[in-house]
Each structure stands twice: as C-alpha cells, then as structure tokens.
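I'd like to ask some things about the structure below.
All protein chains but one are shown at their positions in the complex.
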C-alpha cells in the first residue's frame, strides 16, 4: 500500500508538471467562482493549447485525435491540472459521454471525421436526455422521432438541462420512436446538428441567476438515418453506454465546500474573536473533515482499482451524495455564525468573497443535477447493494398507457 | 389564549390535588426506571386505591363503573398524577383500548359485567394484534379462527408483543377467519379468556434484558360466538376502533430523555470541569430543549382541542417519532462525553443512575414499539397530510395469494 | 386551559389569508426582486388601508388597540404570502421599541405615523460580520446626541425615513436612538441581500443628530428582540406551511416511473419530517405568543425557543420543498427559491441560530 507512481507514471507526471508550469494559469487568492458560461472563451483557448501540446483526449486512440494513453494518464493529468486555474473539464460532456458513443455506434468514415473534429475542439458536443417531464425518470421521455418513407427522421419535443447548448455544434439526443411498446424499448438515439433548422436553444435562468443550462426545442428537426446511434428501439442500451461513460469520466469531485470552510475557520474572526477557538466550529470542522477525507481516500481506492484494470465503483455516487448536502450545510452553518450580516450577499463584505452566500444559492443545484439525492440513494441501493426494485407501475405496459403528467 | 382552568376544572384539579397529596407516593431523587413488569403489584394497589376514591375510569359512564366525567377530567388527572411516583397508566391497554371496544360491540348483560370488572381491576385485559410475521403490517396477520358447526370458534396461531400478558385475564384478539377474501375483509375480532386451555403465554427477553412483552400461543383455543366483537369479517373495522382509542388514550408523552439530559448538564462535571460551560453541550441542550418544548406545547394545543370537543390530531405520532430518536441521540451524545467510562453500565459509577447506559439499550425499543419510525412517517404522510398511498402489492387479491414469508 | 387563538383572532387570520391570497401572489415578491425595488408600494398602501400597521398600537396613538395575538396571526399570513413589505421593520421593531422605551412625546410623535403607514422605519444594529445582537456597538453617541459609526445589513435602510440605531453610550452601555436619516452626514449604500425582495443597506453616520429612546436600558434591545422573535417565528411558520403545501401539490401532480412522485416513500417521509419540524415550530410559536400576550416571565425563553425552532423549520421546509421539485425547483421561474431566500433572510436578520441557542441556555441555566 503506497502512493507512489510507477517509473513510467512518474515520468509522465514530471513531463506534464513542467508543461503546466509553463502554460497554465496559476490560482490566485482573489479568485471567485465564475459562472461556467462566462468561462467558455477561456476554456476553448486552454483546450487548443493543451491539444497542440498533445494532452487532449489522453486515453483516446491516436487515429481519432487522442494521445493513445490510458485512464491512469488521464487521472494523473487531472491531479496535476487541478493545481491551476484552468477550466480543464469544460468539454467533458462531449468528450467523456458523447465521444465513446460515437466510437461505438458509428461507421467510418463518419466516425473518424466526427471524433477528430471533437478532439480538436472544432466541434463542441452536448447530451440531450432530460426533459421537463422526465428528469429522475429519464426513460419516461417523450420527444418523438418519426421516420419518413425516405428514411429520414423528424424530431419534435423539448429537452432541458442541456449544459452549454448555446455553444454546441452537435448533440446526442434520445427520442421516443415507438409509444406502443414498453417504456425502455421504444427509444432511439441520434446525432443532431445543433445549428440546423428546427432546433432552438433557450437559456434557463437558475435560481442563483446563473445561466449555464438550456432548454432545447425541436420543431420538425430532420435527421438522416446515418446519424442514428444504435438500433431503432435500442436507444436505452445506447444511453446506458453514454451514462456509464459519464461514470467513467473521472473528473474532479463535486465541490463539497470543505476547503472554503477550512480557510474560513483558519482565518476568520467573528465578534472580534478567532472562530477557530470555538468548540462548536471545531466540532463541525472535524465532522466535515472526516467526510471530505473519506471521499478523497475513496477516490484513491478507485484510482488504484482503475490502475489495476478494474472499473470505478460507487465512489462518484457517494462523493456527489455527500458533497451536495454537506456543502449546503456548511453554507448554512457559516451564514448563521455571521449573524445579521450573513444576509448580505456582497463579496466586498462577506467572508471568502461571499463563497457561503453563493453556496447557499447554488448547492440546491448540486443536490439535483445529475440525479437527485433520492435517485443517488436508489442507485446505491439497487446497483451497488443489489437490493430489489420497488414494484413498478410502468412495467410491462405500452409507453402510451403509462400514467404520466 | 391562556393556561387557566374553567372554574369547574379548577375545582376538580384542587380536589384531586388534595387527594393525591394524601394518597400518592412522592417522587424521590434516587428513583430509577423500574421494569414495567416489576411494578405490577404496585400498579394494582394504586389502581384499587384510586378506584375506591372514584377516580378510576373518569370518562366512562357510571353504569360501567366509571365516574361519568369527560376527557378533560382525565387530562387534568394525568397532569396531576404525573407529579407522583405511581404507575397510573399501567392498565391503559385494557381500559383505553379494549374497554371502548367492549362498550361498542357487546350486548347486555355481558357488557356491564365485563366493563364493571375491568373498571374495578378485577379483570386485567390485553390486546392481541401483532404477530411475528405481521408487525408493521398488522392486517397481514395469520392467526386463524374457524367456526365449528356448533357456532364455536377455534383459534390457532401466535401473537407477539403482548404487554403484560402474564397478568391478564382477558384479551381482545384479532384473527383471520377467511383467507379467500382480500386482506382487510377476512378478519374477525374476539374476546378471549387468557386462562383457558389452548392459550399459552411466554415472556420475550428484550435486548435490554427486560421482560415486559410476551408471545401468546393459541392451540385450538375455543371461543364462544357470544365473545365475537363485531361482524364476522368485520375485524379490521373493529380493530381501527380499538386503535383510534389508543390514539385517544391521552397518556403521558413517550420519554424523550430531555429531563435527564438537562439534569446531567446542570450537575455533571467531566474531566474536572462543569459540562454546562461546554459550548457543544450547550448547543445540544438548546436543540433538544426546542424539540421537547415543542412537543409539550403541542400537547397543550391538543388538550385545548379536546376541551373544545375536538379530536386529538397527530400530536401523539409526532411526540413518539421525535422522542425515540432524540432519546437515543441524547444517550449516545452523553456516553461519548463520558469517554472510556461511558462503557460502564453501573448506576454506582455512571451519571444519573446510569440513565444514559439504560437508555442506549432501551431507546431502540421506543423507535419500534407501537409503530416503527417508518410507520409513523407513513401515518403522518397519509393520514395527516393526505398524501397518496404507494401502489399496493396486496390489494384486490385473496389473502392466501398475497406474497408473504 | 385555552391554548389557542380566539374565534375573533381566527377570523382576522382567515380574512388576512384571503386578502393576501388575492393581493399578494408570489409574483409580488418576484416583481420587487426583479425590479430592484425597495418593496411593494401598492401592497403596502392596501395593507395600510386595512389598518394592520396599527393593529396593536393603542387607539390614543391612532391604532386599533388590539393585542399581540392579532399581530401573530397577521404575521403568519404575511409569511405565508411572502409579502415584500417593510411590515416587520415598522411594526415588530420600530413601533415596539417606542412602546417599550419611548416617552410620551416620542410615542406621540412617531406612533401615529407608524399606525397610519405614513413612514418607513428601519433598525440598525450590526456593524461587522459576526456581530450578535448583544455585541457592544462601535458606533458611539456623544453626550450631546451626535452619532458616529457604520451599520450594515440594515433591512429597509434604503427607503427608511427614520432609523432605530444601537450605539455605545458615554457610559459604555448599549443605547437605542432615533435617527432621522434625511440629514447631512448620513450616507446610505445598497448591498445585495440573499432575499432580493428585502433589500439591505449600509449606513455611514458621521456626526449626525440622534435622540435616545427616553426609557432605554441595557435590557431594552433584548426585550425588543424577544417580541420580534415571536412575530418573526409566526412569519416563518407561515412560510413553512406554504412551502410544504407547494411541495405536496407539485408532487401529487407530477409523475415519474408511472406514478405520482408523491407516492414515493422517500418523498412522503420528507414531507412528514417537514411537517414535524413545522408543527414543533408552530407549537413553540404559540407558546411565545402566550408569553408575549400575557407578559409572562417565560417570554425570554419562549421567544428564543420559538426563534430557533422557526429558523430550523423554515430552512428545512424551504430547502426540501425545492428538493422535492427536482430540477425545476432550481429554476428562477419556479417559486421554490422565494421561500428558500426568505428563510435565509428571516433566520439571519435578528441574529442567527447560535445566538438564540445561547439565549436558551442563559434562560435554562439561569439561577444556578
């Protein structure tokens, strides 16, 4: 049991450390959490820079524009780049989720063309699964795809929570192609050109006033059958492949607020006294440290499993489930300590650049995005612990007969 | 809004105060929580004493041996008797649950005979609903009642969690009289003589080594049809009446541990320092005070509603749900403060006569008895908030076809 | 025992609820938030016409001469309706301060204007992040009544005409002063609030003229906050009830996996827990109302208990209502965040939970 790199890993780490030192932007003390959508240009510039140096798509085959390395190299990259202020994960949905689906389901020459453009960041991709009426229950989606006699498909409906859709060139869209068969059998997946007629993107205003997510409306958007991913009616299996890759895309852990709280405890005074001496604050510091440390050590375990050729387990689900509530609790606890002034949402007045005021407003989103806390617990219970499903009200009947709103 | 009695209530309160002062045993500082079963003789003597003075069955009609007063008088009695060390609630299951069922379902002269003997504590009654395979789901019970040609019923099966069954003369037992109809329709309720052949009582050893509860085995126990309570197949409705009376039986709140914790905070020193000055202890004291105070104030609201002729609401369910977990948390928190010595279960060494060591072992029972925490939340969600039931796997099919263990 | 509001009080409450359901849908709060307005002037004037501002003010000062209990039921409805108006600043705080510690002249000057809804007042206590209501102010008042200092997190401070300001007297004690804000040396700057419908200001006071409350003692601020805590608690409980209802209604209509979301046990148990928290807060608020209305010695403990329970219950109810809505709950468009923001605001501006928990301890462990 050790934390040592193999000689080859150590050499790779040295190499990227040197490159990052030269090329990446250091973190600054005054850094504030910037809205993702505001970082688009920076993300694009950073991506081009790392792609030029050969560090994009590390684990993709070279023929698709990758570096032909392994998931471990990607993990080492993630560890090192985390020390810098670069939005390295910005395009993860396209690269991590859509990329493997394209690799798996398309034929040459389309495959190489799409992947090379994606790897070079010439095309940015998004994933279009969730709908206003199908969030936790993604497979309950209703956006319809109907095939015409000439083989083309017409897409109608609405998707929601599409990250960065306004900047995207292509999307992977899951549609219902048949309502007369059971829920999971009537789905088909397609590539869609986000710039084509019949596709309209509208930003969603979040409760914290950010606008990273979008609604996407399809109004007779036409897709050629060549852009179909997987079999007609095989959309759910294709979607599972995408979602498994989401799990595989070992990105930085969901922000849990511990680092900011620790900094607050180290440095803040309240009512003229250093709060680090307050036993209640110390109790919370220890509590949240244990959760933070446990999630981090869990990632080391996962890293090791992947290095040994295994698959990541439930670590991501645990990390996300813990992080959302913990970050919200940290924000709440800290604001309450601040007293009346906690109600002021102003980085010039509030501690840590108003991190905790920001956090009280964005943490509800962590507990919802990518699966609610409740869905995470379902996943852990059923997929990790193997507990039986609830009796299903939507099983064994045609989709059109399933009760819905 | 006030806490004043009406003149009539004030007079009644004065009267019982004077009587209690003369007759009831005062609380002592060194009192320890005694096992319920160990208090049987004391309970019986106390009951006889209060019955002789006319204070038993306050809200029952006089013809059945009661005092012919109202639920308010009973509440006033409960408040006053709570200041003394008397097991006043000892016979509540018979009087509060079985009594009203007898009143409702039997005919004269049986009715008066049974009730008068119950009111005089000549007969002690128990309630036999739960079974080893039917706890949370009481209506899933399997103890069978089959009617012979002569009209008599034969009872076979096993009941569990019967309070004080070893001391009981009669019981109200819920049986399955028909397995070919749906779950709630095939039940019938009876009176059973606990001393008759075919009825065997065995104590259950609890995890805290107490033995208040029992298993009761029925082996061809014969019951005359005259002892049937309600219609054949009408057992569930009859049981609901009993359980509603359980809710009506406004007894003292479930112990939540606050008083003991408060005393501990007031008086204890740990590691040579008074713990009342420890901010973490103060945080918990305030937290648990709020819950305790809220439950108590909730009972005042209920008292008022009942005084105005209304029905008690969810206050009992809330009080029990809060008390179980809170008492367990208090015990855990306190033991942890005690450090290594917390592991010693000895009233001569541990604080508050080892209350917290006792409590860590009995509080799991509070969270289970009379409906688990999960069932309490179901009740609040469905019966108080009116939320819809889950899809039912046991609906609309014959009992014998319902999956069970 | 009669631990309930009277029929008359319940009638006032149901009328208020009906009025606010019609006149104060959540769009009202949204408008104030989106237009960076100070408050809803239109609603304010309608409420003035109903006489609510003078409900508990004696008739001799232009009020209706009713009591605190009537104010409690109104507060619960204002909280339920998320009313974006300076009612608490005027009625729970400014008005109460005069009632508790003003002399006749001060009362005659200000109470009729509060009762008539003719002014907006604010209360300025905190100076630094982390200040508690009992922190000794840095802001000083000189012997001749001149104030120097800075106050932050002043609710309604941008629109108020008069402020109640805590200051350090020449004896080193806290004193509450009346300060007319429209004078030289008095600067205001807006600061963003978590609850955008209840704006905050920083007041910078440089040699400005103020007048101490005539009968102010070292205990006055505590007494004032006791009263306000009970009334805030009723607002918070009203908010809990609205959030709970919103969540139940949404999940009953919304389907997932072929059944209404409200049929899932995780969701039902969430609502059960919200309800328990709300009921505990409500019962504690009742006890606070009784203590307030009967000037009971238990008021200090009852008020702190009501506040802590209400802070926690409204946070839980608003947070889990949002959670029960799923992704839609996170949008600006849905109303979930209105309660969530209001819950933050109400739990902070009178001092946070740790301060009030310490107050509970002081009371419980007093005399020992």
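The chains carry the letters A, B and C, assigned in the order they are written, with residues numbered from 1 in each.
Operating definition for what follows: a residue touches a chain if its C-beta (ideal position, glycine included) is under 8 Å from a C-beta of that chain, and two chains touch if they have at least 3 such contacts.
The structure presented is a predicted model; accordingly, all values stated were derived computationally and were not measured.
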Among B:103, B:368 or B:384, residue touching the chain not depicted: B:368
Per the touch definition above, residue among A:122, A:269, A:283 or A:401 touching the missing chain: A:283
Residue ranges of chain C at the interface with the undisplayed chain: 264-266, 269
On chain B, residues whose C-beta touches the chain left out of the figure: 130, 132-137, 140, 160-161, 204-207, 209, 268-272, 275, 280, 328, 332, 335-346, 349-351, 357, 360-361, 364-365, 367-369, 372-374, 377, 392-395, 402-405
Positions on chain A contacted by the hidden chain, ascending: 1-5, 262, 265-266, 276, 282-283, 285-287, 289-291, 293-298, 300-301, 303-305, 307-308, 314-315, 318, 321-322, 374, 376-378, 380-382, 384-385, 387-391
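Methods note: only the chains that are shown with their structure count from here on.
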Between chain A and chain B, centroid-to-centroid distance (C-alpha), Å: 51
Multi-partner residues of chain B (at least 2 other chains): 283, 390-391
Two or more partner chains touched - positions in chain C: 259, 264, 354
